[in-house]
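This is the structure, below, for whatever I ask next.
The block that comes next holds chain A.
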Amino acid sequence: MMHVGLEHYLAVSGALFALGLACIVLRRNALLVFMGLELNLNAANLALVAFSRYGGHAEGQVLATFIIAIAAAEVAIGLAIIVALFRRRATIVTDLLRSLKG
Partner candidate 1 sequence: MNEVNETIEKLKAQFGADIGEQPEFRGECGVVVPRAKILDVCRFLKTGCGFDMLTDLTGVDNLGSDPRFEVHYLVYAIARRERLRLVTGVPENDAAVDSVVSVWSTADWHEREAFDLLGLTFRGHPNLKRIIMWEGYPHFPLRKDFPVAGLPAELPSTAQNAGRAESAPQEGGPFVAGIGAVSAPHREPRATDTAAERDGKTAHPGHVEEI
Partner candidate 2 sequence: MKRHAATTFDTRLEQRDVIVTRLDAAIDWIRKSSCWPQPMGLACCAIELMASGAARFDIARFGAEVMRFSPRQADVMIVAGTCTYKMAGLVRRIWDQMPTPRWCIAMGACASSGGMYRSYAVLQGVDNIIPVDVYVSGCPPRPEALLEGFMTLQKKIEASKQFKNLWSPEPAPVDERKLKGPIIIRGE
Partner candidate 3 sequence: MKVRRPKLTLLDRLYLPQILAGMWRTLKHIPRKKFTRQYPEEKFKLLGKYRGAPTLVRNQAGQVKCVSCQLCEFVCPPKAIRVLPGRRDDSAPAEARIEKEPEDFIIDMTRCIYCGQCEEVCPEQAIFLKQDFAVTGYKRSELEFHKDKLLELGGIHDDPICKWKKK
Partner candidate 4 sequence: MHPLEHFWPFIAFGAMVVAAIGFSIIAVTFPSILGPRKTHNEIKDSAYECGLPATTGTPARFSVKFYVVAMLFILFDIEVVFLIAWGVLYRKLIKPEGAGGLGWAALAVAVIFLLILEAGHIYAWRSGALDWASWRSRPQQEPRA
């Protein structure tokens, strides 16, 4: 069996990304959609870190650091919106939000 290398990490990252995507597409609960988004971000991070490590440069991890920071901001705002919406509409089912839109 071959030793674990960059491609393994990328594969895991890809699979994680796919799961996140599925979560976004399949789940109706806005919170779950959000979590799917987080999974995606983390998949990206994993790829970045792996690249950085095997590529021998710092940039990947630097970028990952920034991504984590921005993700935090995004989560805070996103959840704030969800809470605000919930307080207004008492539902966080995305379908309903969609229906509000159109």
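Selection criteria: all candidates are chains of the complex that A comes from, given by their letters.
Definition applied: a residue touches a chain if its C-beta (ideal position, glycine included) is under 8 Å from a C-beta of that chain, and two chains touch if they have at least 3 such contacts; residues count from 1.
Given the structure is predicted, the values throughout are model-derived calculations rather than measurements.
Colleague: Tell me which of 1, 2, 3 or 4 touches chain A in this complex.
Modeller: Candidate touching chain A in this assembly: 4.
Colleague: Please give the residue numbers of chain A that touch candidate 4 in the complex, ascending.
Modeller: 3, 68-69, 72-73, 75-76, 79-80, 83, 87
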